[in-house]
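Submitted below is the structure of interest, expressed as structure tokens.
In this view, the complex is presented without one of its protein chains, the others remaining in place.
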Amino acid sequence: MLGYAFMGKAHSNAFRKLAYMTWPPPLVPKLELIAGRNEDAVREAAERYGYERWTTDWHDIVGDPAIGLFDNGGPNIVHAEPTILAAQAGKHVVCEKPLGRDAEESHRIWQEVAATGVKHLCAFNYRFVPAVRLARELIEAGELGEIRHFRGRYLQDWGDDPSLDTWRFHADEAGSGALGDLGAHVVDLSRYLVGEIASVSALVKTFLPGRAVDDAIEAAVEFENGAIGTLESTRLALGRRNAFQWEINGSTGSLAFDMERLNELQVFKADGDRARGFKTVLVSEANHPFWEFWWPPGHIIGWGDTFVNELHHLLAAIVGEHDVGPHGATFEDGYRAAEVCDAIVRSAQSGRREQISYR
Amino acid sequence: MLGYAFMGKAHSNAFRKLAYMTWPPPLVPKLELIAGRNEDAVREAAERYGYERWTTDWHDIVGDPAIGLFDNGGPNIVHAEPTILAAQAGKHVVCEKPLGRDAEESHRIWQEVAATGVKHLCAFNYRFVPAVRLARELIEAGELGEIRHFRGRYLQDWGDDPSLDTWRFHADEAGSGALGDLGAHVVDLSRYLVGEIASVSALVKTFLPGRAVDDAIEAAVEFENGAIGTLESTRLALGRRNAFQWEINGSTGSLAFDMERLNELQVFKADGDRARGFKTVLVSEANHPFWEFWWPPGHIIGWGDTFVNELHHLLAAIVGEHDVGPHGATFEDGYRAAEVCDAIVRSAQSGRREQISYR
Amino acid sequence: MLGYAFMGKAHSNAFRKLAYMTWPPPLVPKLELIAGRNEDAVREAAERYGYERWTTDWHDIVGDPAIGLFDNGGPNIVHAEPTILAAQAGKHVVCEKPLGRDAEESHRIWQEVAATGVKHLCAFNYRFVPAVRLARELIEAGELGEIRHFRGRYLQDWGDDPSLDTWRFHADEAGSGALGDLGAHVVDLSRYLVGEIASVSALVKTFLPGRAVDDAIEAAVEFENGAIGTLESTRLALGRRNAFQWEINGSTGSLAFDMERLNELQVFKADGDRARGFKTVLVSEANHPFWEFWWPPGHIIGWGDTFVNELHHLLAAIVGEHDVGPHGATFEDGYRAAEVCDAIVRSAQSGRREQISYR
Partner (left out) sequence: MLGYAFMGKAHSNAFRKLAYMTWPPPLVPKLELIAGRNEDAVREAAERYGYERWTTDWHDIVGDPAIGLFDNGGPNIVHAEPTILAAQAGKHVVCEKPLGRDAEESHRIWQEVAATGVKHLCAFNYRFVPAVRLARELIEAGELGEIRHFRGRYLQDWGDDPSLDTWRFHADEAGSGALGDLGAHVVDLSRYLVGEIASVSALVKTFLPGRAVDDAIEAAVEFENGAIGTLESTRLALGRRNAFQWEINGSTGSLAFDMERLNELQVFKADGDRARGFKTVLVSEANHPFWEFWWPPGHIIGWGDTFVNELHHLLAAIVGEHDVGPHGATFEDGYRAAEVCDAIVRSAQSGRREQISYR
């Protein structure tokens, strides 16, 4: 594990928890080594999460033959090199999103890692929200018909503080602001649920004086299958704490979702029923995705539990039960999301609709 | 009154109802004459709504000295000529939205009518939803601080029927589809609540084969005051019947609204309260806008009642209590909305961000 | 019309509005005469609502041969005598709820009026909310199976003001407080939707010092068909303005409702669908109850419009299209609700479960 802060906590918890919640687990994770810059902090993290050892030099992970899986939960600036070297050392790799700080770097990570043959997962964990997977299954089963609209927005408000000064506000370390942090999630789920994006017509904006990265992006988007919609992300939507909201309209039904109520999916079917309306589905039934791991119906799971679903999926891929994709985001998915994010920046600068193309 | 169908019913009801609900009314409307193409239908409408007389030739209204106010609730194609002639005959005029079928026609209507000196109202009735007026008052009072985001979408689904063949689907009669019908409302409220739009980056789409007008539009927008957001309208969002939803985020608060629950306003204030969240305000208090006309708190009003508020406002303007604007939409507002709508079409065609400019 | 305040306004509006909203109306109401105690107020009400004449002596209505329908919207203390005399003079009668101030008086009103053969409607207007009628139709069609639970509560908060001193707080004029004002509505809808109540185990409470009537009631109830549940009303539920909420659970489905969102019905069906949940039905479709009078789908109606539906129903009954019951509440229904209310008081006093029996 690289990183011991927000994502380090989320991933470490997931590794420990999946060992008994997903029973029997595909593999039982052993937490070998955790790396981080601050010695006191990484030592404490090792003790806290139960890692055997700790280091302040991530190269130790790369060179350690006891390690089979490298999980990169560090800042964006340390996504590329450690991940590539770990893969080249034969370790399977997980990397937090965004994969790289731009499409160029993301492409390089993907290419170099893919060449090694290891399993790779870009940690777009929201694919592993049960309601999101159910949405995907309903769409694949044709219950929405032809998709016409996707409108996705990821709204947070913690960015409204001029004194904030973490790596997330440094352009070189983060690559971008709300775009890569939140917008990449919207791009990824739109691709997962609707399909490839064909073009974007976008705006990128920094509201707070002196801030080096974007606070918000807005885009009108076209999909390759003809659907159209919007894609937004902002860290300045006061009152919205983690509101990743999306709605999909098809020719025979619609779906809507809000991450602040991540256990619920709104489902509309044009089935001619006189009692017509969106159904609030509490996604917690025995026959709902991932729910064999959890609790009786109605006993909801939390945000942290999506990582349990995700890393279980990866372990199952490692032992050959399935591929990482299409349900997990591979590094190719990480790269593709980055191309869309770059196109959003280009469109904002050029004032033109930008087509998405891939290297 | 010109027109006896949907808008004819809505406006006639409002004229009759305001006479006793808004007490004392600024003027007591007398329903003199109603015009429409179909003789049987217009005769029945006259009887139904209590018009003194009826005609199949709208010129009769123009030439009638007994008429002081002309209300044009007809199809878009008959907005221009009757409205202009009525104004030139000295009658105050109400015209349904969109004012004209494009900016050019809208500009002409505005200019010609303004030159006569009569009062003119473009019937963007949603300005007269109490929750919308309350939103405006909160914004004017500075409770949201600097506005950063507006995201507005008007979602309906009745357009999902290939057999539909009213004037609303004929390009010459309607001008446009979801754009002028629904998008114009979004443009108008965004202008009313946030301010003038500076640019649009847009898509316009027709999904149903053979349909002559657009089914949906999507746009990323910038406002002159620096706010950014999205603007959408569609008649193909299955399950959404009249979902004109918008959200506004400012530097000290946020507001959200859905026309399907038009009596409610969601209000967030960044006031440091530990119990932090959006408040669901049932806009029905004695100290809420328009509520002196209605019922005790919590006894909600309906969609049709917004026209009562609107036409009361116009009558009060006619007797000099206030101007039509800024709370009512004047024909200038109707024209300005049309410029934005035209820019959306241009942007969709050019693939470029289009700046809004006015003639 | 007797009464020109809250209910006078609601009923007068309905009579005027139904003449053109329900087209063609069964009868075209002519507003002949309005009575009230305060001469200035009743004169103004006559002018406002368009009554031909006014009087300060309600006996004038009884004796007036031009009047075919007497609508009693006065305080509870004047429900009995004017209504009975009007019926005995051959006029059809509407009387606001509660019918009398207790079961004894209600029974007398019913018996005396029924003996005359005129049509009688006790104005439990919430039966005429489209969502409530739809609920009844779904239950009658067997979609909920056997009913097991009803939990109904009518919550308001305007009573939380010690300075209030209208007739509603005088025991002799009102009969009771939240019980007859709000609780009677809960009783009536429970009877309309579930069936006759067999017993109540209840509490009655006055919170504000010096108040002469109850502020709140609570009851556990059994229905004759075996369903059980609760029945509550209070004027002291801060934040609830007009929250008449109920939920019904049956062996194959459930329904839920809140008057503050009176256009919506929550519908659950145990149909084995994997997407399982309550559907939010916006009751505004062409095939929904009463909706032929109103607007396109999603264009909601208001609280005042329920009276249009109600009085249209009565006029249709007068011309013989149907009986007042079972969809309208007759005076027998008014009386039966009063028996349940009286049993609630008895149970609160006796500390015993009280069986409901009828005279």
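We call the chains A, B and C, going by the order they appear; numbering starts again at 1 in every chain.
Note that in this section a contact is a pair of C-beta atoms (placed from the backbone, for glycine too) under 8 Å apart; a residue touches a chain by one contact, two chains touch by 3 or more.
All figures in this text were calculated on a predicted structure; none of them were measured in a lab.
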Which displayed chains the unshown chain touches: A, B, C
Contact partner of the left-out chain, one of C:89, C:114, C:220 or C:318: C:220
Full-complex contact with the absent chain, from A:88, A:111, A:206 or A:242: A:242
Sole residue of A:55, A:156 or A:254 that reaches the chain not shown, by the stated touch rule: A:156
Selected residue (touches chain absent from view) among B:63, B:90 or B:277: B:277
Contacting the left-out chain in the complete assembly, out of B:84, B:118 or B:138: B:138
Residues of subunit C (touch criterion as defined above) contacting the omitted chain: 148-149, 151, 153, 155, 157, 160, 201-203, 205, 207, 216, 218-222, 226, 228-230, 232, 234, 236-240, 247, 249-254, 268, 270, 276-278, 347, 351-353
On subunit A, residues whose C-beta touches the chain left out of the figure: 6, 10, 12-13, 16-17, 19-21, 23-24, 48-50, 156, 158, 240-243, 259-263, 282, 284, 294-305
Sites on subunit B contacted by the missing partner chain, in the whole complex: 134, 138, 265, 267, 269, 274-282, 285, 287-288
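By definition in this document, only the chains that are shown with their structure count from here on.
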Centroid-based (C-alpha) most distant chain relative to subunit B: A
Chain-chain pair with the highest tally of contacting C-beta pairs: A-B
Rounded Å distance, subunit B centre to subunit C centre (Cα mean): 35
Subunit A and subunit B: spacing of chain centres that average the CA atoms, whole Å: 40
Distance between chain centroids, defined by C-alpha means - subunit A, subunit C (Å): 53
Residue numbers of subunit B (touch at least two other chains): 240
